[in-house]
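A protein chain is absent from this complex, but the other protein chains hold their places.
Per-chain numbering from 1; labels A and B assigned in written order.
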Amino acid sequence: MDLFKLLMAFLIGGLICVVAQLLIDLTRLTPARILVLYVCFGVFLGGVGLYTPLFDLAGAGASVPLIGFGANVAKGVMESVDENGLLGSLMGPFTASAVGCSSALIFGYLAALIFKSKSKRT
Amino acid sequence: MENSKDYKKRIKRHTPKSPIFKDCLLAFVFGGAISAIGEILASLYIYFGAEEQTSYTLVTVTLIFVSALLTGLGVFDNIARYAGAGTLVPVTGFANSVVSSAIDTKAEGLILGVGSKIFTVAGPVILYAILSGSILGVIYYFVTLFS
Partner (left out) sequence: MQKITYLEKPVYFESYSATGGFEEGRGPLGKNFDFIDNSDLFGMKTCEKAEAEMARINLNIALKKKNLSPSDLNVLVAGDLQNQCVASSGGLFTFGIPFLGLYGACSTCTEGLLVLSAMLSTSKTYTRGASVTSSHNSAAERQFRTPLEYGGQRAPSAQWTATASGAFILGKEKSHIKITAFMPGKAIDGYTKDQSNMGAAMALGAFDSINSFFKENNPDEFDLIMTGDLGHVGSNILEDMLREKITRYGTKLASLHNDCGLLLYDFDTQDVHSGASGCGCSASVLASFILPKIERGELRKILFLSTGALMSTSSVSQGDNILGIAPAIQIEYEE
C-alpha cells in the first residue's frame, strides 16, 4: 500500500470535486452540465496525454472522478484507431465506456426491480 | 412597476448565496474520501492478483454497485445533499443518476418507464463521452497519418 499515493488520491480527488462545487455555487451550472463538462474535459486530457501523469500520481484520485471516465474513453479510442484505422473512432468510444455504462445500467435495472422511490424528507 | 434590470438587481440582493466555503469543504472531504477508498480497493485487488489496469476498472464497478445499493436503500440522496459535488463528480454520481431514474420510473412499466427513462439524467454524459471520444479518434487518426 503506497501511502503517498493514497494521500494524493484523497487530495487530487477532493480538489477535482471542489472545482465542480465552485462551478455549481458560483455559476448555477446544473449538475448535468458539469458532468458533461467533466467527461469532455477527461477526453481532452486523455487525448493530449496529460491524464497518464495525473493517474500515475493520484491513482483512483484521477480515475474515480468522471474525468477518469472520459480519459478512459480517449485511451480506448486511440488504441482502437491504432488497430482498426478510422473505423476505430466509431468502435473505440463504446468499447472503452462499456464497463462503466453496462454496470450502471444493469445495477440500475436490478435496483428498479427490487427497490421503490421513497418520499423526500426535509 | 419595475424594469427588468432593476428587478434582476433586486432579486440578486435578496437571494441568499450558497455557503461556498462549507460546500467546498464537504465536497473536498467526501470526494477525497471516495477517491481514497477507490485507491485502497485498487491496492486490494492488485494484492489479490489483479493487474493494475483491471483493478482500477474493478474499482469503478465496485463504486457503481455500492452507489446503486445506497440509492435503492434511499441513503444516497441524504448523503449527497451534504456532499454536493463530492458525490456528484466521482463515478458514484453517474451511477446514482442512472439508478435513481430507473427506480423512479418503475411505476410506468419496465419498457417505456425504466427502459426509456433510465437515461434521462445520465444520457447527456454518455452521449458527450461518445461524441468527444469519436472526434478525438478522427483527430488522432489524421495526426498519426501525417506524422
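Note that a residue touches a chain if its C-beta (ideal position, glycine included) is under 8 Å from a C-beta of that chain, and two chains touch if they have at least 3 such contacts.
No experiment lies behind these values; they were computed from the predicted model shown.
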Chains in view touching the one left out: A, B
Where the unshown chain meets chain A, residue by residue: 24, 28, 31, 117-122
Chain not shown, touching residues in chain B: 1-2, 4, 7-8, 10-11, 14-19, 23, 71-72, 74, 76-77, 79-81, 83-84, 87-88, 93, 96-97, 99-101, 103-105, 107, 120-121
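By definition in this document, only the chains that are shown with their structure count from here on.
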Inter-chain centre distance, chain A versus chain B - centres from mean C-alpha coordinates, in Å: 8
Contacting residues of chain B [partner chain A, same complex]: 17-18, 20, 23-24, 27-43, 56-57, 59-61, 63-65, 68-69, 71-74, 77, 84-86, 88-91, 93-95, 97-106, 110, 114, 118, 121-122, 124-126, 128-141, 144
Sites on chain A touched by chain B in the complex: 1-2, 5-6, 9-18, 20-26, 31-32, 34-36, 38-40, 43-44, 46-47, 58-61, 63-66, 68-70, 73-74, 76-78, 80-82, 85-86, 88-90, 92-94, 96-97, 99-101, 103-105, 107-118, 120
